[in-house]
Every structure is written in structure tokens, then in C-alpha cells.
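Heads up, one of the protein chains got dropped from this complex, but the rest are sitting where they should.
The letters A, B, C, D and E name the chains in turn, as written, and every chain counts its residues from 1.
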Amino acid sequence: MYAVEVSDHIMIAHSFRGEVFGPAQRLHGATFAVSAAFMADALDRNGIVVDIGRAFDVLRQVLAPLNYRNLDDMPQFKSVNTTTEFLTRHVFDGLAEAVKRGELGREPGEIGAIRVTVAESPSARAWYEAALW
Amino acid sequence: MYAVEVSDHIMIAHSFRGEVFGPAQRLHGATFAVSAAFMADALDRNGIVVDIGRAFDVLRQVLAPLNYRNLDDMPQFKSVNTTTEFLTRHVFDGLAEAVKRGELGREPGEIGAIRVTVAESPSARAWYEAALW
Amino acid sequence: MYAVEVSDHIMIAHSFRGEVFGPAQRLHGATFAVSAAFMADALDRNGIVVDIGRAFDVLRQVLAPLNYRNLDDMPQFKSVNTTTEFLTRHVFDGLAEAVKRGELGREPGEIGAIRVTVAESPSARAWYEAALW
Amino acid sequence: MYAVEVSDHIMIAHSFRGEVFGPAQRLHGATFAVSAAFMADALDRNGIVVDIGRAFDVLRQVLAPLNYRNLDDMPQFKSVNTTTEFLTRHVFDGLAEAVKRGELGREPGEIGAIRVTVAESPSARAWYEAALW
Amino acid sequence: MYAVEVSDHIMIAHSFRGEVFGPAQRLHGATFAVSAAFMADALDRNGIVVDIGRAFDVLRQVLAPLNYRNLDDMPQFKSVNTTTEFLTRHVFDGLAEAVKRGELGREPGEIGAIRVTVAESPSARAWYEAALW
Partner (left out) sequence: MYAVEVSDHIMIAHSFRGEVFGPAQRLHGATFAVSAAFMADALDRNGIVVDIGRAFDVLRQVLAPLNYRNLDDMPQFKSVNTTTEFLTRHVFDGLAEAVKRGELGREPGEIGAIRVTVAESPSARAWYEAALW
């Protein structure tokens, strides 16, 4: 299995609901370093999984609506905690749609899985990985 | 599959038995940078795999008996080589017990697997990953 | 010249005033990875610049009032932009006071300078360095 | 499952054929940071997956013919694009042969899989992972 | 003294003349991770050394003519070895001109010095630092 992974980052504010979060129930923020890995069983005729330039563009498009935002103010996040784990899945879903629309330059079925890793600090990170089909 | 990973480190002395180890048969030491990843199929109602604060605490508890020690002097390690690989499994076992005692704040069965990564230097590391059930 | 540097991090929300900041005028946030370097011309009789454990404690005390906070809500920051550069100086001032109160375990005059480095993302950081006397 | 991973790097020139590559169709180059992970279900009697020293030597032998080369000039690469993905597989194949010749110091069947990761920049990397048997 | 540092990277091919370079006399290449630090005694009225967005843009403009190029083919480099050290100075000169043209958004004299760091691999890097006035 081959994978190509590209990285970018966003800077957001948010707060959490639930006693388990302790001081993180207060409005605070994070720099999230986000990596997106696209996986395929075979390379295409150019010798790539996906074009790295396209992969960067797609990741940036998925992240752009979140960047420099207070996630607490975004209607689609009103009823959830925008935890690092939650965001791995949110980015995964956006990337999966881009793959299915053919934006990565491969036949959609050729990209078998995606893994999204989000680091919130030098000592904590989360990831979500799943097959696309 | 979701994962949350937290990191800490210990500083230990030890020596190895066996010609394969060459100069590492002498008493020497290491800073081991240890990462523990907890994996789950689903997030809990707070939107997390495990609370990162609890994950740090549990990892620190498992590492504490080793920190600032000569592992050669610890009775439980008398008959083994405390290699980087061996320590990945030792930490895994401690974390697995903590999960089974419910110390991570999830129903034990909800955490499906653990991966422990131990870096011994900028250019060498080991990991152990296994399902818990 | 000797230096000892320790690192920690905080997660905050804030916004900036001024057109130069573009989208960062909106409420957003950051994980700030903060390193504090203490500099001395000579080691003490134990062979250290400062005790690393004490250095961690002092850095944590200076950072604690900021962690998991919206800096826009803190009275002392009402009239300033809490930029990365500004925070390097804020942390420097807190550390300098701790040195002058003797909390680092050296005679104050023996620590000649401090440098505080704050990374806001994998690709941008700031630092402030100055002599203490 | 246990893994041991060692890292090295090479500095090469090459160019790509295909419009998808844009400016990378021109002769350019890369520092490739290469990590090789050897995986085994069980440790040997010394408590290791493979000896780290041997793993470094084998990785270096596989990389040596590529280092400080223009890959466009190497006959075996004449008909392919030597992309980061392609190189993960090239290194994998070399390491797999070394395992099968017994050069890692384990019975060949004891090493079940290899993963080769190649970072081309701080923000892009690729990997290839496969079972050996 | 305050500093703000931003990072980018380029991928180039080149070769060196001189026996001291050994195998690096052959055409090879490198990913150069380039950091540019701008230094000032005082922050401006916005609380910054320079706008980070502008700093990224200026660094990218200086690096763009080199990216995805064989430096051996560029007329301005015909008579020199484009070593990592040489490139730190080349980038410094480009940034210094941009400062003097006022492109960083500060009065030129307010930026007192620049340091350019270029990493050629995980274990080797170079830097050039000088005052501007």
C-alpha cells in the first residue's frame, strides 16, 4: 500500500462543554497542524499516488473555512465539541468528498483510504483513518 | 478508526547481554521519548477518544517507576534485555491494564487497541501495537 | 557563554486590531510553544546554569495565567495586540522578575540574559533576547 | 506487532515527465529523508526485532547507489519517473531482498513486513508498506 | 532585541567544483529548508516586528527564481559553488534589498539585522547573520 501525505495548519478559537475538559471549557484556541494521507494500492502511469500540488490545494480548501475563526460561532458546529478528534473526522469528510468528485486527479476508486492527523501541541495529536469504499 | 496520542519521556541507564549489541553491552543510557496512542471506533458523547489530560496522567504513572533508574538494578528486568522494543511492550502492558481498570474514562471495551512508540535517538525508534480484546 | 533552555506550551484565543492583520483581526487562537533560555558566563559549583526542574517550574508559573484563556478578556492586555512578539516580551519580563527574586537558584547577577522563543506554527516564530543587568 | 525503524538521507537530482508535474518537469533535486521500519510478531531471544546497527547498514547499502546522483542518468530509471512514491518502493524492494538473504540477523520469515517512508520536504512525504510473505 | 522568523523550502539540483566535495562534485540535489529572521530593537505600533504574511511573501519572492532549477544552469551562479553557505548569503542579500525598498512594512532603518538559516538535511545546516546598516 502506497501513501502520500501533505501538511498545512490552521489557527482557531473554541471552547468545550463537559466537566471532563476542565479549564478547556473556557474560550481558548489552538494551532492545528493538519496532515492528510491519501492511500492507494497502485501508482498511476505518472508514478504517483496523487499530485502533491493538488493534494495541498484540496487540503487548503477544506481547511480554509475554519482558519482564523472562532469555531463556537459557526452554525454547523453549534451542537458539538470541536475537539481535535472531531476535527480529524471533519477534515476527512471534506477530503473524501473531494476524492469522490475526482479533484485529486485519480479515478475515485483508486484512492482506497485517507488518514487525517491533527497535532494540537508538541505532545498531543489525534488521527482518523478509514477506507473510502 | 480514531486515535489520540500523547507523549512524555524518561531518562534511564541499562546494559545489554549478547554479542549482537557490540558496545551497547557496556553500561550506558538513553532518553526515551514515549508516545502512547489509544484507538477507538467511535468518539464518546463529549466528542473524544479519551481525555488527553487523563491519557497524560496514565502514561506518566506507567513511566514513573522507570524514570531516573538503572534498569539493570530492577528485579523485574533481571532476566531480560530492556531494549527499546522490550520497553514498548512493557509500557503497552501497563497502559492496557489501566484501560481495563477504566482509568481512561471510557468503557474498557470501547478502546480497541493501543500503540506505544519509543524513540531512542533522532534516527532510531520502535513501536508495539496490538488489539486489547 | 552557557545557556540552558526549557520548553512548554499554552493554548489561547485572541484577536488583533489593525488592517495589517487581515483575517487575524477575527477572534482566532494559537498553540504557542514557548522556550526560555537562561544564560550565564559560568556554571555554579554543581556544574549547572540553572536547575532544569526549577526552570520548568518558573516558566510554567509565568505561562499559567495565560493558558486556556481568551487574551482579549484579560484587563492587562486591553490596549495592546497580544502578538507572538508581544508575548515573547511578556514572558521575558515574568522570567526576569523570577531571576531577580532568586527563584532560579542562582545569585541573580549570575544569570546575565534571557531569550524567550515562541513558535506559533510549524513555519513562524518570534523571540526576544536581552541582558538582565 | 513490533516494529524497529531507522532513518538516513540521500541528496539527488532528477526531473519528471508529465504535465501534471508543472515546474518539477525541469531538472531539480531533493534531500530525501528515508525511514525503514521492520515488523515482526515476536522479539528474538535477545529481545529485539532486528539489530539497529545492522538495520542502519542495510538501509545505507540500499541508498548508497542513489546518493549524490542524477537519477535521470541511471539506466535502471530511464523509463520511469523517480517520484517520492516510486522511491519508497525501490527502497522497499532492496530491503526485502536483504531480509530474504538473512542480512538482518533474523530468520527471514520472522520479519513479516516492511514500511519505507520518504520525506521530500517539511510538508510532504510518502510511504510504501507491504507484507514480505 | 526582537526577531520574527518565517520558513519555506526549495528543491534544486547543482554540483560542486573542488576535490574537498568528494561525491558532491557529481550533479545531485537538495531540499533546502530556508528560515528568514528579521530583527528589530522595538515593535511597531501594531505590536509586531514585521507582518508575518509579508515576511512569507518576501521570502517566497526571493526563493522563487531558484525553485525547481538546476543552479548550474543559471548564469549568475556560473563562477561559484552554490553551497548551503553561499545560498544563506544569496537569500540574505535578496531580503536586505526588500527591507531597503520598504517591502516589509517597516521604516527600513527599523529592521536592524537579518539571519538566514538553510538546512540541507536532518543533520546539517548553515546560517548567515549580519546587520543591515
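Heads up, the rule we're going with is that a contact is a pair of C-beta atoms (placed from the backbone, for glycine too) under 8 Å apart; a residue touches a chain by one contact, two chains touch by 3 or more.
Just so we're clear, the structure is a prediction, and the values are computed from it rather than from any experiment.
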| item | value |
| --- | --- |
| From A:G18, A:G53, A:P108 or A:P122, residue that would touch the chain that is not displayed | A:P122 |
| Sole contact to the chain not displayed, among E:S15, E:T31, E:N46 or E:T88 | E:T88 |
| Missing-partner contacts on chain C, residue numbers | 1-8, 43, 46-49, 51-53, 56, 105 |
| Chain E residues that touch the omitted chain in the full complex | 16-18, 20-22, 80-86, 88-89, 122-130 |
| Sites on chain B contacted by the missing partner chain, in the whole complex | 7, 9, 11-14, 23-24, 26-33, 67-70, 73, 120-123 |
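One rule holds for everything that comes next: only the chains that are shown with their structure count from here on.
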| item | value |
| --- | --- |
| Rotational angle, Cα trace of chain A fitted to chain E, multiple of 5° | 180 |
| Separation of chain C from chain E, taking each centre as the mean of its C-alpha atoms, in whole Å | 27 |
| Contacts with 2+ other chains: residues of chain A | 7, 122-123 |
